[in-house]
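The complex appears here minus one protein chain, its other protein chains still in place.
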Amino acid sequence: MWSVVKSVLAALLGVQNDRQRQQDFSNGKPVAFIITAVVVTMMFVLLLAGIAIYAAG
Amino acid sequence: MAADGSQQAGVRRTVIRSVAALLGMFAFAFALVPLYDVFCQVTGLNGKVDTTAKAIIHEEVDQSRFITVQFITRGSAGLPWQMSVETRQMRVHPGQTAEVDFTFTNNSHQESWGRAVPSVSPSSATTHLRKVSCFCFQEQQLQGDERLTIPLVFQLAKDLPEEISTITLVYTLYPVQRIALNPLNNNNAAGDKI
Amino acid sequence: MAPKLPPQHSLQHSSSAVAGGQSQEGQSHYPHAAQPKGLMRWLLTTNHKEIGSLYLIFSLTMFFVGGIFALVVRAELFQPGLQLVEPEFFNQMTTMHGLIMVFAAVMPAFTGLANWMIPLQIGAPDMALPRLNNFSFWLLPVAFTLLLSTLFMPGGGPNFGWTFYAPLSTTYAPASTTFFILALHMAGISSILGAINIIATILNMRAPGMRMMDMPLFVWTWLITAFLLIAVMPVLAGVITMMLMDINFGTSFFDAAGGGDPVLFQHLFWFFGHPEVYIMILPAFGIVSAIIPTFARKPLFGYASMVYATGAIALLSFLVWAHHMFIVGLPLTAELFFMYSTMLIAVPTGVKVFNWVTTLFRGSISFEPPMLFALAFVVLFTIGGFSGLMLAIAPADFQYHDTYFVVAHFHYVLVPGAIFAIMAGVYYWLPKWTGHYPNERLAQCHFWCSIIGVNLTFFPMHFAGLAGMPRRIPDYALQFADFNLLSSIGAFFFGASQLLFVLVVVLCVRGGQKAPAKAWEGAVDLEWSVPSPAPLHTFETPPVFHRAQSHD
């Protein structure tokens, strides 16, 4: 689970090494990645909205 | 055709899922319209005003500050009406209930229908302006030369943000078309228009 | 920095002449012996290569049509005053230029390249749904004939800009708007069907042994683009349907008089429109990511990062739409949210540029025409990215918005961005399509003329915009005259130099230096294993894809 999250976070930053990627694609299920990506994106949106609301204060 | 059996099944599955996603997104586009309205009403985005009347909330009046509420009325092309307000602006305390009269006058000799569309600025004040009785968005009918006075009863919520000192409420009169629609020449193609 | 081995695709067949697709007509499993000839052949074709060619020819034609509209605009703006066209027609020209270039030139060109190359790059015999493929192409000529015909209708064609903001495009629109909506619906259906076909092909028809992470980046970027298309084209369809209802059935989605909201139109439009921008650039990333490693003779730096960054850009593209609307009066919080998210999207985009540059570093670089265009893409697209970053700063956008600065920005992203990438792709794959190399000298001439033309046209626009020239105006104040003069000269030069491109392509189809199967020394992907020119039917027996190492 943690490795999936880590991969998705790496993806958001656009950083991923080959070894890690090999692992993702041999072990992980695509569905797990998609769901995690969507969840991470949602959290990202909320985080950004939080910052915006705080900054607009 | 180019695929063998298992590929065929895979392709079919992909297509079915894609089409489902497609229809979902099409429906989503239409769902965005009410969602946007809800979003606007919750956040006051765009100064879009909740048009349903609210009950008065009896809360303590905040005597410590005054808010200037400005009223502006505007006419529009195609409706020979005039809308006026008894006072251009008033000062109220948050929590206080206030009343102001608006007068609609039909300048023509024919009856016609119109509607006053409200907008509030600054938009962050929108959700804090509670209308107890209002004519906004309701269609009004005026006989030729008729004059009609309708009150607006409103209340500013006590939790109005501190930095807001002036609220502007603008009403724009729009004609309501009761005649058959003639879509293709509703703009400017018709010869009888100047 | 552990150096890895070069990628090697070893195919099951040692000689591409056998399994690579040279199957004789008679040996094929498919009944194309009775194939119709002449016009009917093209009308009824279900072959991905023929349909790909149709898309590309259509797109090139429309590129010139849209280009002529642009030249009408530039001719009028040559000097202050109204000389050649009336403002009414000028507005129709700017609108049509935008619509044609976006929906009829750039998008079909990428679909054409996808049709040609995706099956070849993944070792599939054809697209997954060949008949649908034919249908989605033939919708396009119908749609755009209809769109162009509105110019001859009473009241004229669409004159409200390619963004067709309500109520200018509803209550105040010309009578032909209903036909414009219909045309856009057809073009939308065409791209949606194309997208479904591409997804079905990529997900189901890869050569045995080829996993997702072995796919060339062009396939990857197109897969993500296709998902974007499926997600946002229906939204566009929804918006124009609402417009249609507002115009013809008395609804008030966007009409304040009936309780609607003109700003809602902009939210919906840009919810489609911003991902659309990425639809027009992601496949370009894929093409450039194929060409640069080929001519640097070095594997692409950060293949995995590239795939992930493409995915990240696609996801983020749904979160930034309102940066097109900074001046419509959004609440402060919304303004901040969209400013932050827009600034963040620069990060994955930057990663891509860094990856390309690092691929060049310590390579062994040669400058064939495809490489020239790819390198120009990297530099000029990055300049477009810089002005994009400036536009992301909301307070500054209050000054930039709707000026020529914005026009300069998106033309830098789309002309030396998307269109140069398409041209790079065409030069890159022409040997595969025709069996001949394009004439190198002519192609170089085309390249240098294009580079000069593009920069002469669009660079002065930055200054005109900063100096205060709004976009979409047929006449302008005297202080903008010099910038506009330069832009107009550049535009005519650029337009004329595209005739060279046609010349190169025509000459290349008719003859030229023969190209071997692997036309470029450093090329690695699967399409280079079939003979040049690629026979009508390839990979009828799927090749077995062996990964010697990873893809990169």
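In order of appearance the chains are A, B and C, and numbering begins at 1 in each one.
Keep in mind that, in the parts below, a contact is a pair of C-beta atoms (placed from the backbone, for glycine too) under 8 Å apart; a residue touches a chain by one contact, two chains touch by 3 or more.
We adopt the following convention: contacts and distances are computed from a predicted model.
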Name of the absent chain as recorded in UniProt (options "Urea ABC transporter permease subunit UrtC", "Peptide/nickel transport system ATP-binding protein", "Carbon-monoxide dehydrogenase small subunit" or "Cytochrome c oxidase subunit 2"): "Cytochrome c oxidase subunit 2"
Option from C:Met186, C:Met245 or C:Ile365 whose C-beta touches the chain left out: C:Ile365
Residue in contact with the excluded chain [from C:Ile181, C:Ile230 or C:Met339]: C:Met339
From C:Pro470, C:Gly495 or C:Pro535, residue that would touch the chain that is not displayed: C:Pro470
Among C:Thr171, C:Asn248 or C:Thr541, residue touching the chain not depicted: C:Thr171
Chain C residues that touch the omitted chain in the full complex: 1-6, 79-83, 86-88, 91, 154-155, 159-161, 165, 167-168, 171-172, 174, 256-257, 261-263, 296-305, 327-329, 332, 335-336, 339-340, 343-344, 346-347, 350-351, 353-354, 357-366, 375, 378-379, 382-383, 386-387, 389-390, 393-396, 398-399, 401-403, 463, 466-468, 470-479, 482, 485-486, 489, 552
Absent-chain interface as seen on chain B, which is shown: 46-48, 70, 72, 74-80, 88-89, 105, 107-108, 117, 119-122, 145, 163-166, 168, 170, 172, 174-175, 177, 186-194
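The rule we apply is simple: only the chains that are shown with their structure count from here on.
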Between chain B and chain A, distance of the C-alpha-averaged centres to the nearest whole Å: 40
For chain A paired with chain C, centre-to-centre distance based on mean C-alpha positions, whole Å: 28
Per-residue multi-chain contacts in chain B, two or more chains: none
Numbers and ranges of chain C residues touching at least 2 other chains: 331-334
Chain B - residues contacting chain C, complex: 1-3, 7, 10-11, 14-15, 18-19, 21-26, 28-30, 32-33, 36, 40, 43-48, 51, 76, 115, 117, 123-124, 137, 172, 174-175, 177, 181, 183-189
For the chain C and chain B complex, residues of the former touching the latter: 30, 46, 124-131, 154-155, 171-175, 178, 192, 195-196, 199-200, 203-205, 230-235, 237-239, 242, 247-250, 253, 256-259, 261, 263-264, 267-268, 271, 329-334
Footprint of chain C on chain A - complex, ascending: 10-18, 20-22, 25, 37, 41, 45, 48-49, 51-53, 55-56
